[in-house]
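One structure below.
On to chain A.
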Amino acid sequence: MTQPLLAVDRLSKSYGAIRAVHDVSFAVAPGEIVGVIGPNGSGKTTLFNCILGQTVPSAGAVRFRGTPLTGAAPLAVSRRGIGRTFQSLQVFGSLTVRDNLIAAAQEFQGSMAARLLAPSDAGLGARADAMIERFRLGRVARHPAGSLSYGQQKLVDIAMAFMPDPALVLLDEPAAGINPSLVEELRALLEGLNRERGATFVVIEHNMDFVMRLAQRVLVLAEGRLLAEGAPETVRAHPEVMEAYLGA
Partner candidate 1 sequence: MRTRAYAASLVLALAAAPAAAQQTVKLFSIVELSGPGTTAGTNFKNGVELAVKEVNAAGGILGRRIATETYDTQTNPQTAKALAQKAVDSEAFAVMGPVFSGSIMVSMAETRRAGVPNFTGGEAAGITLQGNPYVFRTSFSQATGMPKLANYLASGLKVKSVAIVWVNNDFGKGGRDQMTKELAARNIKVAADVSTDQGQVDFAAAVLRAKQANADALFVYLNEDESARILRELRKQGYDRPIVGETTIMGQKVIDLAGEAANGVRGHVGLTIDAPNPAIRAFGAKFEKEYNYKSDHNGIKGYFAVFALKAATEKAGKLDRKAVAQALKNACYKTAEHPGLLMDVCFDDKGDIDRESFLVEVKGGKQVVVETLPPLSKR
Partner candidate 2 sequence: MSLGLTRAQWLAVLAVLVALALLPLGLKRFGIYMLSLWCVFVVAGHGLNLTMGYAGQISLGHAAFFGIGAYASALLVQAGWSFWLALPAAGAICVAAGLVVGFPALRVQHHYLAFATLGFNVLAWLFFRNEEWLTGGNFGVRNITRPALFGRSLDGDLAFFYACLALMAAASYATAWLLATPWGRAFAALRDNPIRAESLGIDIRAYTLAAFALGALYAGVAGAFFAPLVGYIDPSPFHLTHSLAFMMAIIVGGAGRFFGPFLGIAVLILLPEWLRGISGGALTRIAQEWYLVGFGVLVMAMVVWCPGGLLGLAGRLRRRA
């Protein structure tokens, strides 16, 4: 295996006596789609937050492209090329969809002072329009994002994460709360991004069908521990997993 894009080494996070994440290690290779599953409270989101700098891990290390990322602040993490979405909806409600997309990428080029003199779309108009087309948001491109339906906002949210061409994207339950046909569309979109751009991502998901079809490899968390890891079929067949997951 070549150098992994993301390497998580024995990561732990405890809140007092509660171990939210306990001794978790895994790696993500470039171009890979990794799913993370586990029952509620199994530590998936805490794991994400530790990697992304929202919380500081109690122990362990995170490396990105071979250099340490442990404890870096969220801004630094994003500047290093790691995008993310949140469990809850997070768009800029008062900006138009197109402006949301431009906002998502404009800070990755030039200096802050240069942006003061840059053209209004920061030279990102074409890229935003392409993303709008890919996510089929053309009809609402000029509407304030806050006025869109939940499913559409979710698409905007995900599109934003991909706008700056991140090396890695961490998606927290992208399919939650959207209708089944849109789920299917979303899977196709993500697969397309992976295929065409080699986009790498880690997906937390409750929708088993969605994640099993999308991911090339699946991690199973239970009570903060990494219970199993492997190709979707292998994991699905793992008796302990089925017990932990379905038994919960």
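In picking the candidates, the idea was that all candidates are chains of the complex that A comes from, given by their letters.
By definition in this document, a contact is a pair of C-beta atoms (placed from the backbone, for glycine too) under 8 Å apart; a residue touches a chain by one contact, two chains touch by 3 or more; residues count from 1.
Everything numeric in this text was worked out from a predicted model, so none of it was measured.
Touching chain A in this complex, out of the candidates 1 or 2, is candidate 2.
Chain A meets candidate 2 in the complex at residues 52, 74-75, 77-79, 83-84, 86, 90-95, 99, 102-108, 112, 115-118, 120, 122, 160-161, 163-164.
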